[in-house]
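For this view, one protein chain was removed and the others were kept in their places.
For clarity, chains are labelled A, B and C in written order, and residue numbers in each chain start from 1.
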Amino acid sequence: MDVRDLQGRTVAFLASGGLDSCTITHWLASHGVRVVCYTADLGQGDEPDLGAVAERMRACGAAEAHVLPLVDEVAEAGLGAVQAQARYEGGYWNTTPLARYVTVRGALRAMAKAGITVLSHGATGRGNDQVRFQLATNMLAPSVEVYAPWRDGEFLARFGGREEMIEYCLAHELPIKPPGQAKYSTDANLLGLTHEAGELERLTTPASFVTPEMGVRPTEAPEEPEAVRVVFDAGRPVEVGGRPTGSAQAALRVANEIGGRHGVGIGLHLVENRFVGVKSRGVYEAPGMELLGQAYAFLLQLLLDRRARRLFDTVSAYLAEQIYQGYGEDLGSSLARGVVAEVAALASGTIEVACYKGGVSFLGASDVPRSLYAEEAASMSRSEAFDHHDSEGFLRVLGVGAKVASRAGQVPGVAELAADE
Amino acid sequence: MDVRDLQGRTVAFLASGGLDSCTITHWLASHGVRVVCYTADLGQGDEPDLGAVAERMRACGAAEAHVLPLVDEVAEAGLGAVQAQARYEGGYWNTTPLARYVTVRGALRAMAKAGITVLSHGATGRGNDQVRFQLATNMLAPSVEVYAPWRDGEFLARFGGREEMIEYCLAHELPIKPPGQAKYSTDANLLGLTHEAGELERLTTPASFVTPEMGVRPTEAPEEPEAVRVVFDAGRPVEVGGRPTGSAQAALRVANEIGGRHGVGIGLHLVENRFVGVKSRGVYEAPGMELLGQAYAFLLQLLLDRRARRLFDTVSAYLAEQIYQGYGEDLGSSLARGVVAEVAALASGTIEVACYKGGVSFLGASDVPRSLYAEEAASMSRSEAFDHHDSEGFLRVLGVGAKVASRAGQVPGVAELAADE
Amino acid sequence: MDVRDLQGRTVAFLASGGLDSCTITHWLASHGVRVVCYTADLGQGDEPDLGAVAERMRACGAAEAHVLPLVDEVAEAGLGAVQAQARYEGGYWNTTPLARYVTVRGALRAMAKAGITVLSHGATGRGNDQVRFQLATNMLAPSVEVYAPWRDGEFLARFGGREEMIEYCLAHELPIKPPGQAKYSTDANLLGLTHEAGELERLTTPASFVTPEMGVRPTEAPEEPEAVRVVFDAGRPVEVGGRPTGSAQAALRVANEIGGRHGVGIGLHLVENRFVGVKSRGVYEAPGMELLGQAYAFLLQLLLDRRARRLFDTVSAYLAEQIYQGYGEDLGSSLARGVVAEVAALASGTIEVACYKGGVSFLGASDVPRSLYAEEAASMSRSEAFDHHDSEGFLRVLGVGAKVASRAGQVPGVAELAADE
Partner (left out) sequence: MDVRDLQGRTVAFLASGGLDSCTITHWLASHGVRVVCYTADLGQGDEPDLGAVAERMRACGAAEAHVLPLVDEVAEAGLGAVQAQARYEGGYWNTTPLARYVTVRGALRAMAKAGITVLSHGATGRGNDQVRFQLATNMLAPSVEVYAPWRDGEFLARFGGREEMIEYCLAHELPIKPPGQAKYSTDANLLGLTHEAGELERLTTPASFVTPEMGVRPTEAPEEPEAVRVVFDAGRPVEVGGRPTGSAQAALRVANEIGGRHGVGIGLHLVENRFVGVKSRGVYEAPGMELLGQAYAFLLQLLLDRRARRLFDTVSAYLAEQIYQGYGEDLGSSLARGVVAEVAALASGTIEVACYKGGVSFLGASDVPRSLYAEEAASMSRSEAFDHHDSEGFLRVLGVGAKVASRAGQVPGVAELAADE
């Protein structure tokens, strides 16, 4: 699909408001495309006035420009990831991918009302985001076409890089913000920040190279630990740090504030496997996700027996990968979310943690009705439970299989050991 | 099996040197059992003079008492866990279980030479350790019998608890150390400390309640981060913090020292699932394991593509559970170790991290010949690799499946979304 | 718990009606226990008149004897296993374990009404069934005690084996059925038969040694294949072989009949891992489960993309193990069933198979609205889908990772290959 196919048609463009947005909007409009810009309000801290973005887009030639109010929706997505403990490759809270789904959903709803059937975005042709935009759209609205200027030969021929875009915008007097000298690129929303590229590509650049925007580096955090109580009700944080949090958004805002000031979840480094099969390096900020995620992890320790944990951990890793790779809306993800939701329904209780210099440590747990470590259980393990004699039987039973394995020669035994010396 | 069956026989007793060891040794000897005590030198910091332990055991009635030099062996086991990233339930470095296998192996080797066929230990009848002693022995030497006084009715009838033992030892003038007022119990070796029971059983006791023995609490660590370089050669740390480390033991000693002084791996809290099916709460110290383990994790990020990672992560969780549950010597564990070893063979390179207030963060990576993020790869992804046009093809290919899923009604689509509003 | 603890109390005994049931009932009654017998009607073909069983139990001293009508419930459990494809160790349809849960549930409901708090069963102390009875009871009604005569020293001292029981029954003129010369033992219900022990313990006894009760051996089946159409509606078989099947029971009865006459699912051999850690050998019959299970598998092939399949297959193996081991009622099993149910909701369509000489082969599939292999999909893959050019891009993208892995030395390459020769 290239720009010629779009002439005379209306295209929904996902505009962040930056240099790319201005350039693409104007360039499309100048090729006879009617551009309707949608800017997602995801609680991104770096762009406080989204109304101004819409205005700018109109100044760049957009026929219409709207702000989509999606903060609550992205907060819910974030809470879902907390409940799933869905950290990609063990580390990344998937803050950007989660927001992509929310943005696509929001845009598709608006497009359905407005009768627009082409979705366009400014993601480049090497990264993960283009995959997410494409697959989410294909799944949620298979008849909607996706147009990516950065994969259109004509656009690429015109704009080799940043310089040509700046030049173009200046020449057309487009209201771009004064271009800075970014040493890396950043994607932001309420859930967290994703930093990559530029100086970060060199593996000798430390994670601390990034200037935090959602808090401070651990080294700059207060000298005193702060105790934070998180009250969960059926998987939802209804009180964080003494403040009632009636919505996922509220919980994340409070948690971002507290975690951020202690360097929690700030400067996480990950060399990760992109979906396209190459490695990329990211540095992440997600103070609220990390704080709530750790608190939730402490709660899960009380709830999951080892059999349930095995399944939950499998599902958690699975869902983290699905979300990252752009498959967060497919059947597999839906199945995984069902598991997470059933566990979340059990997850009520109060967890107290200490935030200190980037770390979150355990202070205490209380009022966890579904706990397998409840008072009653503890007392039972004394009174009606097994005695030492039972253990003898337990071990004799288990020992049979162990001895059989040994005698079948499946385990190198003591004779070999002796010979080793 | 009870003490009557042992009369006139020789029993190898695994003696730590504490109150239990003194009591059991004397009690057995007084029942006509010839007791040969083995005390494992595992680098445990809490008991610096193991020769004195042996002497004490003899004074308690042991016919013989020997120290088994097992520090190198437990260090190798620890390094294996680092390479496997084998943390039980995501947290515990399995420091005690790993040492149990090493102790059993060492004792069985000595017993084979001495012709002793009964192994005895002082683990109680509720915990994990009895399982490990039993299963490891059954697998490594199936003809060796295991006798556990704490599961022998006669012993239990005589010794209801700590008080009776102290009384017994005083009455028999056994050289016990003056009994302290432990608020929890601790197991120690070079790899780490396991604290549990006592005050720690209450979930409102914070992890920081434990007085660290291998370092300091994060809050007591230096104000300045310390850069630590770890050089791995085929999975082995050959240099740590500027010091050449020619053995696993050397590497762990240096890492314990550095990590410990920064509070790294100190005070880890875990409510874990015991093998017997109940929850227990532990607080752990493992500064060296944590430091080396994190550095190794950063190295693995460069080596494992996402397919290999999926298998490795599965094997890692599997092996962690096997080790914890006492199955660290069986076929499944051997299979898992093969996977870990093949990855370790690729794991050469230099990782630099910063230790600060309990945290380990990424400073840099270099000289990683098997890296999938190597210079060559980076340059290739520009020159000969795919262009934006290829991505269009890539996404069109992937998009087909996405659209099919949507049209088959497996994904709730935009119509429903619109209806949601 | 032994019989003395039960004197004067009422015990619910799960009576099958055989020699054990008669002996245990009478022996308990003679020790002052009030025995209420429950016999589960599970559609077992070997015991057509369960009313007669109840009568016999009363004649043996039972204060009361009731038949619990559980055929529909066990059929539902079987359908759940079909939907989960939950075959233990790849083979066994778990027909006996599934029935154990249903029996325990049924008995506990009756006991709750009758105010009985002790459950007793005749399972021996070596097998899997005692585990299932115990764990299911502990989970579903933790205050109910479980009494197993075969683990009671007094009972064991009196009854060493079969001969003493026969003698005892004859001496007390109990109405036992004339004891046959069983060459193996069998457990039966609507879902299938489990044969084990006796001659079957020798691994040189072929699976065909068993005389089938639910059909014929493949070698004795008709010379002509029979086409069987199974219509699934949201995971439920609503028509089998031309007959409407309004319930799981009806579907299984028809499928047992058709499958059975063709030797389908007859004589399955499995050397399996018992929960207690030793191997046992079983020969199974489950014609209806096999027929419906295969048809459902063919349907799933149309529904599950490879990501969803990966999760489903994991959950399937997990649930099969849970059910077998006695954990079919715990949290993990509940989580797994949620996944199975969500997939089942998509599983509508018509599958036609051929039954022939023990085999089930694919004849055709039609009317599968959620199919990823639908007409529309097929046509789409021609018109709007990717072209050969897109594939070039697809492969160039994937090729980058492949080349990087090679250049990083992770794959033994052509130079080595050449050197191999």
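FYI, a residue touches a chain if its C-beta (ideal position, glycine included) is under 8 Å from a C-beta of that chain, and two chains touch if they have at least 3 such contacts.
Worth saying up front: this structure is predicted, and the values here are computed from it rather than measured.
For the chain left out of this panel, the touching residue among B:F155, B:Y184, B:F209 or B:Y318 is B:Y318.
Here one chain is not drawn; of C:A29, C:M139, C:I166 or C:A341, the residue touching it is C:M139.
Note on the undisplayed chain: of the listed residues C:D41, C:E272, C:E290 or C:E342, the one touching it is C:E272. Although one chain is not drawn, its touching partners on chain A can still be listed: residues 303, 305, 346, 369-372, 374, 376-377, 380-381, 384-387, 389-394, 396-401, 403-405, 407-410. Against the chain not displayed here, chain B makes contact via residues 276-279, 304-305, 307-308, 310-312, 314-315, 318, 322, 327, 330-332, 334-336, 338-339, 342-343, 346, 397-398, 400-402, 404.
Those residues of chain C that touch the chain absent from the view are 89-90, 105, 108-109, 111-113, 124-126, 130-131, 134-135, 138-142, 144, 146, 148, 150-151, 153, 156, 201, 203-208, 218-219, 225, 267, 269-273, 276-279, 281, 297-298, 301-302, 304-306, 309-310, 313, 317, 321, 329-331, 334, 354, 356-359, 361-366, 372-373, 377-378, 381, 386-392, 394-395, 398-399, 402-403, 405-407, 410-411, 413-415, 417-418, 420-421.
We take it that only the chains that are shown with their structure count from here on.
The highest number of C-beta contact pairs joins the chains A-B.
Note: centroid distance chain B to chain C, computed from Cα atoms, is 39 Å.
Shown for chain C are the residues that touch two or more other chains, namely 305, 346, 397-398, 400-401, 404.
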